[in-house]
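With one protein chain withheld, the remaining protein chains of the complex are depicted in position.
Naming follows writing order (A and B), and every chain is counted from residue 1.
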Amino acid sequence: MEFRGSHITSVTQFDREAIERVFEVADTMQPFARRERRTTALDGAILGNMFFEPSTRTRFSFGCAFNLLGGYVRETSDIKTSSISKGESLYDTARVVSGYSDIIVMRHPQSGSVDEFARASRVPVINGGDGPNEHPSQALLDLYTIKKELRANGRSVDGMHIAMVGDLKHGRTVHSLSQLLLLYRSVTFTLISPAELQMPESIVTQLRNAGHTVIETEDMEKGLADNDTVYLTRIQEERFSDKLEANIYRGRFKLNQDIYTRNCAPNTVIMHPLPRDSREEANELDNDLNQHPNLAIFRQTDNGVVVRMALFALILDVVDLVEARASGVPWYTAGRFDN
Amino acid sequence: MEFRGSHITSVTQFDREAIERVFEVADTMQPFARRERRTTALDGAILGNMFFEPSTRTRFSFGCAFNLLGGYVRETSDIKTSSISKGESLYDTARVVSGYSDIIVMRHPQSGSVDEFARASRVPVINGGDGPNEHPSQALLDLYTIKKELRANGRSVDGMHIAMVGDLKHGRTVHSLSQLLLLYRSVTFTLISPAELQMPESIVTQLRNAGHTVIETEDMEKGLADNDTVYLTRIQEERFSDKLEANIYRGRFKLNQDIYTRNCAPNTVIMHPLPRDSREEANELDNDLNQHPNLAIFRQTDNGVVVRMALFALILDVVDLVEARASGVPWYTAGRFDN
Partner (left out) sequence: MEFRGSHITSVTQFDREAIERVFEVADTMQPFARRERRTTALDGAILGNMFFEPSTRTRFSFGCAFNLLGGYVRETSDIKTSSISKGESLYDTARVVSGYSDIIVMRHPQSGSVDEFARASRVPVINGGDGPNEHPSQALLDLYTIKKELRANGRSVDGMHIAMVGDLKHGRTVHSLSQLLLLYRSVTFTLISPAELQMPESIVTQLRNAGHTVIETEDMEKGLADNDTVYLTRIQEERFSDKLEANIYRGRFKLNQDIYTRNCAPNTVIMHPLPRDSREEANELDNDLNQHPNLAIFRQTDNGVVVRMALFALILDVVDLVEARASGVPWYTAGRFDN
């Protein structure tokens, strides 16, 4: 896979070598994300951070990643302030805004919209989430986190056991992560969900065809046993046609300190794509685990920054400049990444 | 006309010499907009990009233009997040925010609002559109585009033939462009619109008094013949008091490949201020012309960036610094401007 000048719209673009290249570059970004050093590799470049759907977290993460490389960020955060509401096509929007910036991140509620946009764009486009479809940087940061966490436990992605819990039908993150894991060997998936919210059959089949083991269950406590990683998800109420229906499922599969201790192997890594729904009726991942050393959810979001820095640096071909243009950080930066 | 420290609120401020000066500086901005080089002429300066009405495109264009000159951009994109909703006067808003930034771009739905704001501002203000009234940088980029396109055809603005099509009553862009063309010689205007959406009589009279020829017609095909430029517009439904009334006119005057080939002279330049309404019921400029070499609509928006860079550089008096502070661009910048 050639990164230079490429669009990143789908996890299916990646082979294992490309993934490892992203992770290798992401590792070199850590000192910059931790503010031990700074770089001006992209000084003068402009990111068009186009969010046509609410997402403070992802928008911030991409924006900060670009700033950390020394670039400018111009952005929009609301479809209502857009010409699209006056009947403009994605083609036109893409032709126009790709004349303004050096690279574009786009989030949009419609499946396939980012692909359509990318085809018309004159600059590289990264998919920041196109509705229920794809969100490749999230899958990359999830896999990067799994790899780093397991390495600390002396394990690797090949051969690992992972439980995925919750709304596996609508959960874009578990779909995309599964796609990436097709490139690895002998993973055991335990898929824990209500019958109505199971992982799509097509993905289960793909996993099995790739030589992985897939166990499907509605019994959470049994499913939690003997895993390296437990990946929890939120009930995606915004993806239900009937929002009330979503409430039936909220709160059915919860992880808390007690359930974790009784069922999970000692070093089981706890992951969640965030936001987690901490309202009492949902609470899929309890706050009583907030201090647990295996809770990796905030390491996930931290990792999101370096993975996105890596994508920007690879696509805009400045990986070698990052170090060449690095310098010290003179302002206060206490040990913020000890979480 | 003195640019240094001036407000730009109306096309009527410009004489022909001032226009030519903007275009001359805009030409020198091209290598920076195309990312062949970069400059830090405005490194440290702050643009207050104040949009009290939705406009992603114009907001991005001004913001990127300022970033391309090396400056910071602070912005607002919504009147609801503003103190104006708590009863604050434009005078107060202007006094306050002009203490924060070095120059302000303001868009506001009310005619005359930007003038009122500029009178109270302590820093230069550029009108980014005040409702149905003025949007001077759009008129400048349109004229700059016409000039460049015609020059490529061996023609000039003086003596050209231009057809304006659509909602000429509400179309701010055709009004402003007409104002600028008062400064040129012997232009032939063919104004194609429904009788109810004709160009205001006062403008037609001004054009004739300036020695131009004006033909008004409802017959699109006849009107298209024998022009250097066809300038299409969108039915400005947001300017109609009754939105349903707007629908009567949508889709009545369309340009597509077939109509163009049958009626237009070979090198006729196709322009549109964008956004164009690509919904089936409107579709005033068909996508089947998207690959046509005379379709200048995306060159228009590209030209908007350099014209706005020129205005910033002239008003803040850093034209000479642009080159003095220029350097190379090390990141990937494939031939994006070959459209």
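A few comments on the model shown:
Assume a residue touches a chain if its C-beta (ideal position, glycine included) is under 8 Å from a C-beta of that chain, and two chains touch if they have at least 3 such contacts.
Since this is a predicted model, take the numbers as computed values, not measurements.
Considering the whole complex, the residue from A:12, A:56 or A:261 that touches the absent chain is A:56. Touching the chain that is not shown, out of A:139, A:282, A:296 or A:322: A:282 (per the contact rule at the top). Interface residues of chain B facing the missing partner chain: 4-5, 41-42, 44-46, 48, 72, 74, 76-78, 80-83, 85-89, 91-92, 95-102, 122-124, 315-318, 321. Residues 35, 38, 40, 51, 54-57, 59-61, 63-64, 67-68, 70, 73, 77-78, 234, 238, 274-279, 282, 287, 290, 298, 301-302, 305, 329-334, 336-337, 339 of chain A touch the missing chain (whole complex, contact as defined above).
Keep in mind that, in the parts below, only the chains that are shown with their structure count from here on.
Averaged C-alpha coordinates put the centre of chain A at 39 Å from the centre of chain B.
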